[in-house]
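The complex appears here without one of its protein chains, the remainder shown in place.
After this line comes chain A, so read on.
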Amino acid sequence: MIATFLRSTALGLTFAGAAWAADPSLDLVGPLSDYKIFVAENTAQLVTDTEALVAAIKAGDVEKAKSLFAPTRTSYERVEPIAELFSDLDVSIDARADDYEKAEKDEAFTGFHRIEYGLWEEKSTEGLDLYADKLLADVTDLDGRINALTFPPEVVVGGAAVLMEEVAATKISGEEDRYSRTDLWDFKANFEGSEKIYTLFRPLIEAGNADFVAKVDGNFKAVDEVLAKYRTPDGGFVSYDELTDSDRTMLSAKVNTLAEDLATLRGKLGLG
């Protein structure tokens, strides 16, 4: 009998986990509006910082522009799940050369990474004015659009895991900031963005999920500890090239585990 077949295996007994029932009384409104403020602060900062970056480029000051590149990006990286909702802007602001068939030579290649390419590979601001103006216009547009946006709760909550997917897919391998090697800045910003979402919604799930909360808290803390080793005295980060294999492995495991766990956050909050 099929029943015998199933019973004769261990799978039926040990696989099962209880499904969490959504609690309709959970109040998402508070954390959602707090998150909206967080995003608005970041996009406003992004505009301010981009203005300074653009000014340095136009002044032909390569060193200054280089020093502003990584910190400017962090406000974008922190709110990427929301910024990505506007895919036209995400592409023109943050696409990488390998998103294009002709790579760096592709005319459609614009945004942060085109500027990064110019500053680090071509070691010059020449020809970057165009991209600088476009970047500023794009981030200003983004700021305006985000302020007018009603945040879909499942996107906000899902964003915690999306940021971990970002790290797992492009940051951990050092592909994101390949010319400047400033990946650890992005890394940190992605984690901050994810942790922000998680922390805002944690009070709503804490009660029934003590193990889960302890595990996620522990993993965020472990990531902080690893990244702290790579801090520079001025609050920045050393080059991605200095990340040791064993720390990379540790970060990978934490990122993947956070991605797995945070992927259940929507379900835990009853957002299908």
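FYI, a residue touches a chain if its C-beta (ideal position, glycine included) is under 8 Å from a C-beta of that chain, and two chains touch if they have at least 3 such contacts; residues count from 1.
Heads up, the rule we're going with is that contacts and distances are computed from a predicted model.
Selecting from "Deferrochelatase", "Isoquinoline 1-oxidoreductase beta subunit", "Energy-coupling factor transporter ATP-binding protein EcfA2" or "Fe-S cluster assembly protein SufD", the unshown chain of this assembly corresponds to "Deferrochelatase" (UniProt protein name). Contact with the omitted chain, checked across A:Q45, A:T170, A:T199 or A:T264, is made by A:T264. Residue-level contact of chain A with the missing chain is found at 1-2, 4-6, 8-12, 14-17, 19-22, 245-246, 249-250, 252-253, 256-257, 259-260, 263-264, 266-268, 270-272.
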